[in-house]
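Before I ask anything, here is the structure I am working with.
The complex appears here without one of its protein chains, the remainder shown in place.
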Amino acid sequence: MTINITWKIGVADTTFARFDMYKAVEQAFADAKKQDPTLKIEIVRYTVPGIKDLPVACKSLLTNNKCDIAIALGMPGPMPIDKQCSHEASIGMQHAMLMTTKHILEVFVHFDEEADPKKLVALAHDRAYKHTHNALALLKGRTALTPLAGKGLRQGKAHVGSLE
Amino acid sequence: MTINITWKIGVADTTFARFDMYKAVEQAFADAKKQDPTLKIEIVRYTVPGIKDLPVACKSLLTNNKCDIAIALGMPGPMPIDKQCSHEASIGMQHAMLMTTKHILEVFVHFDEEADPKKLVALAHDRAYKHTHNALALLKGRTALTPLAGKGLRQGKAHVGSLE
Amino acid sequence: MTINITWKIGVADTTFARFDMYKAVEQAFADAKKQDPTLKIEIVRYTVPGIKDLPVACKSLLTNNKCDIAIALGMPGPMPIDKQCSHEASIGMQHAMLMTTKHILEVFVHFDEEADPKKLVALAHDRAYKHTHNALALLKGRTALTPLAGKGLRQGKAHVGSLE
Amino acid sequence: MTINITWKIGVADTTFARFDMYKAVEQAFADAKKQDPTLKIEIVRYTVPGIKDLPVACKSLLTNNKCDIAIALGMPGPMPIDKQCSHEASIGMQHAMLMTTKHILEVFVHFDEEADPKKLVALAHDRAYKHTHNALALLKGRTALTPLAGKGLRQGKAHVGSLE
Partner (left out) sequence: MTINITWKIGVADTTFARFDMYKAVEQAFADAKKQDPTLKIEIVRYTVPGIKDLPVACKSLLTNNKCDIAIALGMPGPMPIDKQCSHEASIGMQHAMLMTTKHILEVFVHFDEEADPKKLVALAHDRAYKHTHNALALLKGRTALTPLAGKGLRQGKAHVGSLE
């Protein structure tokens, strides 16, 4: 007996961001399929103006489009008002998750995380790529990530490892 | 066969603001109709005292008035207490969106974004104008803005472009 | 044919405040009735200890007492902890409004807005008086305040006017 | 005809606090019964580890245990992280009240309100004692506290009075 599950994954991004994180998501899915050729994924994309529009877009993906999980790609700006917007968006994200009881991987890259644009783009790619793999792991089940619990994993930079 | 959709768009504004952003919304709709003569829009306006009254006004527009989307026009003042009010209003906006699963374009112009009143009025006009077009794009569907994802678009100032 | 509507208006205030803003509310209603003798108002009052007790009092007025709108009168103190309480109360107010889809006019007078007690009392009176008129305007309908949109109205101080 | 109401009052406290505020609550109830021998109260107590566990305990008291009102006794610590916890607990408290449409008297004593431990214990006792009387007043009805509106009442220190 074979069970064929197609995971429906919502991916929301913004026109405000200054790099295209969606490419990293696509690459992560392609690489995951290479590792597991039976993996079936349907991506539902949603592009909004800015990060404060992401929570409702994700909620719509998780309810109207019946996605199993969502990935939110955003780039908060460097000003204090941008930090506040990012905080408000993240509070919205918490509520969107709790209202749907589904995960939303929040892939936010703060514009001031790296001064060098090339390094920032690389950071964004790494974070989006790794969190896409996290999304796939969460879809596998509650304990798929358990062997890595407490291991100091990082997205956007190198893993820092356990202190033990 | 022709499908005739009339979009119902809520627009909420305040008596606290020191400029009339509604004019920019109207102009954006007029320009959009020039580009697409088949576009049909019904505007439902709602004027409240200040920004903290906007979330419930938008929720009322989206539920009682059955609007498909809302645009919230507000001008937070320059004092720390104004920043706090703006934060509270934005948290309310997140909840209003999540409760209705509909978008609210938050067009907030902070009084201290420009020292020169003329520049501030121009900034407010640009932000309201562009976000009105964003509202129309979101009504078209999830991927209407996708060609612009990650392109560094800005409302209120010139687009900054992609870093890639 | 004559339609006779009696507006039911909730007014919540606190024992913490150091001035009685309810008098300004009463005076505003009296003046409004002079302007429009057909105006019918029923006031439902609710007094609580402090500002953090106001959101649930307003929700109770809007649901249990079936008020059409509420006015919340409060005076946050001058200390950092008071600012935090005020922020929490305002977040509660946002939720109370969104849960009921009704307006709550938040008339908060911060103790440090004026050093001179007489000026502070006058400010509190002005803010409560004007927001009571705002409440009546909101009851008239979505566009009753529209002629004043963007006109830089202020409650507690003189209107600052439009920048245009 | 005599109506015999027994008020069911939830009292939640913490093991984190460094003083027992429940004693003050009990004394307040005893004194209230002396003033009004017909007063009938049933106390339902709930002890949790810290202040962030209080909102759900109070919600449980107000729903599962059908209490009419709740009193939350807590002592936030003096560090910045403690201030943040206190803020999160207070936001939870707002939601617990709005979800149940019942009052929760938040009796929080910040560890840094007094340097002298004896004064801090006295402050905590005064605040818990007075807010217990506030709870009883709120149970009597919406306007039981109205004669004291705007009178500058304080819990934990002496009343400061009206500015008028």
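Per-chain numbering from 1; labels A, B, C and D assigned in written order.
The criterion applied here is as follows: a contact is a pair of C-beta atoms (placed from the backbone, for glycine too) under 8 Å apart; a residue touches a chain by one contact, two chains touch by 3 or more.
These numbers come from a predicted model, not from an experiment.
Asks: From the list D:46, D:108 or D:129, pick the residue that touches the absent chain.
Replies: Hidden-chain contact among the options goes to D:46.
Asks: Of the residues in chain D, which ones touch the absent chain?
Replies: So the residues of chain D touching the unseen chain are 13-22, 44-49, 52-53, 55-57, 59-60, 63-64, 81, 84-85, 87-89, 91-92, 95-96, 99, 117, 120-121.
Asks: Determine and list the chain A residues touching the chain excluded from the picture.
Replies: For chain A, the residues touching the absent chain are 83, 86-87, 90-91, 93-95, 97-98, 101-106, 110, 131, 134, 138, 142-146, 148-155, 160-164.
The definition used in the following text is that only the chains that are shown with their structure count from here on.
Asks: Would you mind reporting the rotation angle for the C-alpha fit of chain B onto chain C, rounded to the nearest 5 degrees?
Replies: The C-alpha superposition of chain B onto chain C needs 70 degrees.
Asks: CA centre of chain B versus CA centre of chain D: separation in Å?
Replies: Using C-alpha averages as centres, the distance is 42 Å.
Asks: What whole-Å value do you get for the distance between chain A and chain B if each is reduced to the mean of its CA atoms?
Replies: 26
Asks: Please list all residues of chain B that touch 2 or more other chains.
Replies: Residues 87, 91, 95.
Asks: Building nodes from the protein chains and edges from chain pairs that touch, which of line, ring, star, complete or other describes the result?
Replies: Basically the chains just string along in a line.
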